[in-house]
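One chain of protein is taken out of this complex; the other chains stay put.
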Amino acid sequence: MDNSSGVAGREPQGDISVLIAGEAGDGILFTSNVLAKVLKRHGWEALTCRDFPSNIRGEPSSTIIRASRRPLLGRPDKVDIILAFDCQRCRQLIRFIRPGGIVLCEGEEEAPCGQHPPAAFSFYRFHMRKEAREKFGSELFKNMIVLGGLGYLFGLDQTVLDSVITEMFLKKKGRAVVDINLRAVALGYQKARELVPEEKRTSLGRKLDAGRLVLSGDEAIAFGALAAGCRFFAAYPICPASEIWQWLALNFPEFQGLVVQTEDELAALNMALGAAYAGARAMTSTSGPGGSLMMEAFSLAGMAEIPVVIAHVQRVGPSTGIPTKTEQSDLTQWVFGAHGDFPRIILAPGTLEECFDFTVAAFNLAEMYQCPVVLLTEEDMGQNSRTTPDFDLGRVTVDRGRLLTERDLAGLAEFKRYAITPDGISPRSLPSQRGGLHMVEGNEHNEKGFRQEDAANRVRMTEKRMRKLETCRKDLPPPRRWGEGGAAIGFLTIGSVLGAVLEAGEELRRRGHETKTLQIRTLWPFPGREVSEFLSLCRRAFVVENNFSGQLHTLIRSQVCPELELKKVLNYSAQPFAPADIIRAVLGDRT
Amino acid sequence: MDNSSGVAGREPQGDISVLIAGEAGDGILFTSNVLAKVLKRHGWEALTCRDFPSNIRGEPSSTIIRASRRPLLGRPDKVDIILAFDCQRCRQLIRFIRPGGIVLCEGEEEAPCGQHPPAAFSFYRFHMRKEAREKFGSELFKNMIVLGGLGYLFGLDQTVLDSVITEMFLKKKGRAVVDINLRAVALGYQKARELVPEEKRTSLGRKLDAGRLVLSGDEAIAFGALAAGCRFFAAYPICPASEIWQWLALNFPEFQGLVVQTEDELAALNMALGAAYAGARAMTSTSGPGGSLMMEAFSLAGMAEIPVVIAHVQRVGPSTGIPTKTEQSDLTQWVFGAHGDFPRIILAPGTLEECFDFTVAAFNLAEMYQCPVVLLTEEDMGQNSRTTPDFDLGRVTVDRGRLLTERDLAGLAEFKRYAITPDGISPRSLPSQRGGLHMVEGNEHNEKGFRQEDAANRVRMTEKRMRKLETCRKDLPPPRRWGEGGAAIGFLTIGSVLGAVLEAGEELRRRGHETKTLQIRTLWPFPGREVSEFLSLCRRAFVVENNFSGQLHTLIRSQVCPELELKKVLNYSAQPFAPADIIRAVLGDRT
Amino acid sequence: MRKKEDFQFDKPTWCRGCGLYGVLEALKRAAAALDLEPENMVIVTGIGCHGRLNSHFRAFGFHGLHGRVLPLASGVKLANSRLTVAGVSGDGDAYSIGMGHFIHAVRKNIGLTLVVVDNRIYGLTQGQTSPTSSLGFRSISTPFGSKEYPLDGLKLALAAGGSFISRGFSGEVGPLAGLMEQALSHKGFSLVEVLSPCVTHNSVNTYGWFRSRLLKVEQEPGYDPADIRKAWALLDREDRLPVGLVFRREKAAFQEMVLEGRDLALAAADLRPDRARLEKIMEKFR
Partner (left out) sequence: MRKKEDFQFDKPTWCRGCGLYGVLEALKRAAAALDLEPENMVIVTGIGCHGRLNSHFRAFGFHGLHGRVLPLASGVKLANSRLTVAGVSGDGDAYSIGMGHFIHAVRKNIGLTLVVVDNRIYGLTQGQTSPTSSLGFRSISTPFGSKEYPLDGLKLALAAGGSFISRGFSGEVGPLAGLMEQALSHKGFSLVEVLSPCVTHNSVNTYGWFRSRLLKVEQEPGYDPADIRKAWALLDREDRLPVGLVFRREKAAFQEMVLEGRDLALAAADLRPDRARLEKIMEKFR
């Protein structure tokens, strides 16, 4: 490792994390995003893991920021540093400190927060708020002081920290604002150094940072949409999907794209359908209740064969649930929900690269198979920041499927929008195209698009539409295998749970248990063959997912009926998995 | 058989059916309902089977009316009589005539409709429209002439026909209208007699008609709701569920019940939730797209633990599909749809008695388990008329579950609306009750109903809610077994498909194949034990359902993972099953 | 110059005498008068008897969902603002289940024409009371008489900031076609409500009933469709049903504002990935 910054301190363990704890409104999100970027610039892999209340002010709010040498991480079980804005929060969370860790808390109390054996951790009073008020005239600067303090504790290169902050403020706020912020950072660094002896801190050296990014899943999807040629986005605000919108709202104009805020989710999906029908690559995004509201138009997209992309970032349900926290409890809704049988494609990225790649794929699949495509992620993936290798922009292609040109149309004896074909895909024309006139129908219709209700036509058209589900299989992301092919223990998982599963797998290997993992990346049409194959090579199999009822488990069973007993490893605590949860389940399993 | 009317004619075969074919607007529905009632009064089992377009005028429309000695029928494969309003329709449908049958058609053409070997059937020109115009001054009377004609062809007792018509018109329209209608009936009878020789007609004798009803599933559900004490109904019009509303709109006022027409389905379910929360037994009904629109509030009902009943009468999907025809393609939506994991109970009646009984049960279950209960039927059950034994009104009970009185509340140290209990059921109070103040929350909440988002509370509350799904099992309608326990062939089916399956079973037995049937009556929580048990006693098993993708099949597999291969017998033609469809599938199955 | 026959397609199956025949005829005449190309027109319909209209109008057609004509049509218009986009909806479709979209499309002034065929009944579903049915109206949904006050779509459009608000009568196809012609040429949102008898399910609001209540605004002395207070006062009369162009104002249309400066329709965008520009965007995540 290239420890170029050469700061003294405890040897980095290859893994270090800090928990910042305060209240909603404390600006913790900003701090953690800066830190993640700085860590990335140091060449480390970073993960943020937020635990925010669905409230604007005054309720407990915290984030873990983790730096590691390996990518694809889970939520850490214990942290090395806790930095708390008040004693109450500190006491609540102090159980997360690892033995020997460092706790900094601003509170006014005399005694350290939490009962602990004297040597369990080092406790310090760190007055970020007070210093901010006193030295800079506003509590707003507390986050800079925190960043400075963490800069010291992580042994970070101050120039990197400074440059990230400069980039963030210079354009929007000017030099003077940058300077005062940098002074606050410096103060924090100094104050922390005064408190914590050098040998107690960790020193994260710098490695080469090349070809890497740090961003959230929502941003990766938004960027993917832009790259895929999406130019129409209609949505209604909802956590935790709004970041897709926010990113597009900022970046679309330059690409002549349009973001429309609709009155509700019903309008959002219908508007996207209208735009897609008219020929734009169109998308909407939503979560929880918004997804339920989209079911009707989802069914229309299937019947009318409109290529539309829906990004659904799952949150804790049912109903309003916990809007700001993570869960995977809308899997079966998107696979089996909405009335009637119609073709749909459901993709579930588990890494940031997949968020980007699958979004590009989604737009192609939607047009190639003329059906709705859903990108299903979860809050943990959507809102937390992670490092990733660069997205491979060279892989971005645009395939508009059987969309005809006016010349194609002129060459046809008769244009039938819903022509029955061996692969189920019909030719498509767009409004304004000469020779392309047609009806689009949500009622059962004939090949020309006109309503027709007799049994023979009904059977033919249903089969035509559903045939696409078979035809498309070759173009869908197959499940991805991780780990040793010969391992006796198999995990099946989905989405951002992948990180925790892979990390658990490594720990289990250290403890003598080889594991392998099958990451389901296309939920529908279900990759039954690959899953059966994988299961046939497992001796024990665990389905690991973030919900109560085992929705992935249900889905797998409905499609492959394995001989093996499929065990559930569930987490419905509104928190992402920590690897320890999975390790415990495997070691505790007595079969 | 008591052939008391003593009319001459062909010996009744124990089964006879007529197909009336015309256009939308021809009044075929009225005719078939009268005929069904008359057949019932003759002591026969009757079934109507409509095939209406989703249009007001001018498109093909037809109904089969079947009379039989046995109950629980399927759509007949062939009919004994066709009565057509025009040659075009006659030609289209003539393939349904059984060899030796009778075809009456009004058309003006010279030649008989349809090509057929001379002796295949007897063809006559029957001028109901012309006669109506000429003799009664209006085509409206054509249906009375048709009824008279069928009266002759079925060898019906004219006094019964006359009295049914009299009952229908006397109160609303007066004596004079009755008389002219009866004269039209008499004319039809006479005209048919002039055309068709007595020996060609069938003579349905009269049997005892006691303790029997004739009605549709929608009416049975509406009556069940009334009996169960439902006094609040909010809905938005939609085929084929509107008949529930129409019946309630007529019958509620006398019972101080209220029907509210809402602006859409979102409002309908939310309003029913409000009324249920306030203490009324409340219900909504819908179909197809309306169900999709209700998903959001369905999830709220689960989270907030509101007892509400939703009657969903399935129609052909996806999207607007074919609104007037039958399908069972919303099964998985109600079981797995809506965002988040929450407890729900889904009942699927297969007979009219079950429509009534399960509706009563639904209101009790909703209050006992404080969750949404769905009554899932399909157009075939909802709109077609069938005969049934009387509903057992003595079985109607009202159980309001853990609803507290003010006295109960006064006795409590502290009232917790969402108290965590071993069975998951919490005490409930109503607005206006002293001591019952509480918050109802769609966000995750604590026992008092206040929003709370920490992991420990989340886990406890989720488990509490979901526990109800286990607790309720003992009160749910178990699957019902039909046929020989030892039979090698097992059918699994649902809803009104039951009739066709049982009838197919009888025919198969005649051909030497014993069968048995498991009718799934509670879709969720799924009766896994009973299904496994049944399957373990089958050598071959067929899941028979009215949809493309095999939704019941999917559900069964997801819950029981049988060793036996479950075969699909599907019908997605927008028509109910004819027993022949099932027989063909079984005989064609080569395993 | 196109003829109205250029827009005819197949024979409708509405009940004989239904007001919808008049609506279809008027729309064809208006399209012909404006010499529109069928290929540049999109007609979006809702679910109801009115929803059959675009099966018989030769243009691009989209028969969508009940109540969602406006968001669907807005998506079409925004993706390709060169198209002439009209929605055909019903009193149930636009004013009951679609009310939220109605107010917001009017407010945003999205450049669509919405024809609301108001027969004061749910025709297709066999005749239930609608939000425009009068208090006391009896139907299969309200057999003992409706207890709801009817609404006035024009008033609501006025209150929502509408820029083109008109009403016609399907019994007078000429004037109706004239309104539609103006509406289709309007840049912002244009409402053409059509009083249109349902001869099968509504025996109250017949041709005669409507005719006897019509108040032709162009015959009102001094009526000025630019005067919003006059328009309000006119609509507030309870005795009569104003028909004609009730209100009109100039107001930037949504698509003009949001698509300003774009030279291509969104739908015509070049989708080939521009690697260099994307690389630049990716820099933001470093």
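So that you can tell them apart, the chains are marked A, B and C in the order they are listed, and the count of residues begins at 1 in each.
Methods note: contacts are C-beta pairs under 8 Å (C-beta built on N, C-alpha and C of every residue); 3 or more make two chains touch, one makes a residue touch a chain.
Since the structure is predicted, the reported quantities are computational estimates derived from the model, not experimental observations.
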Which chains here touch the chain that is missing from view? A, B, C
Contacting the left-out chain: of B:V177, B:L437 or B:L564, that is B:L437
Based on the whole complex, identify which of B:L39, B:L182 or B:L215 touches the chain you can't see. B:L215
Option touching the unshown chain, where C:G64, C:G111 or C:P131 are the choices: C:P131
Using the definition of touch stated at the top, determine which of B:A21, B:C113, B:A275 or B:V531 touches the missing chain. B:A275
With the full complex in mind, choose from C:L34, C:L151, C:V199 or C:L215 the residue touching the hidden chain. C:L151
Touching the unshown chain, chain A contributes residues 25, 54-59, 236-239, 242, 245-246, 249-250, 253, 259, 261, 263-265, 289, 319-320
Considering the whole complex rather than only what is displayed, give the residues of chain C touching the chain that is not shown. 96-101, 103-104, 107-109, 131, 147-152, 155-156, 158-161, 228-229, 232-233, 236, 251, 254, 257-258
Contact with the hidden chain only, please: which chain B residues? 40-41, 212-215, 219, 223, 226-229, 231-232, 234, 251, 255-258, 260, 262-264, 266-268, 270-282, 296-297, 300, 304, 390-391, 393-394, 396-398, 400, 430-434, 436-443, 449-451
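One rule holds in what follows: only the chains that are shown with their structure count from here on.
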Per the C-alpha means, the centres of chain A and chain B lie apart by a whole-Å value of 44
Computed distance of Cα centres, chain C from chain B, in Å: 37
Enumerate the residues of chain C that touch no fewer than two other chains. 47, 52, 63, 65
Residues of chain B that touch two or more other chains sit at 54, 59, 289, 319-320
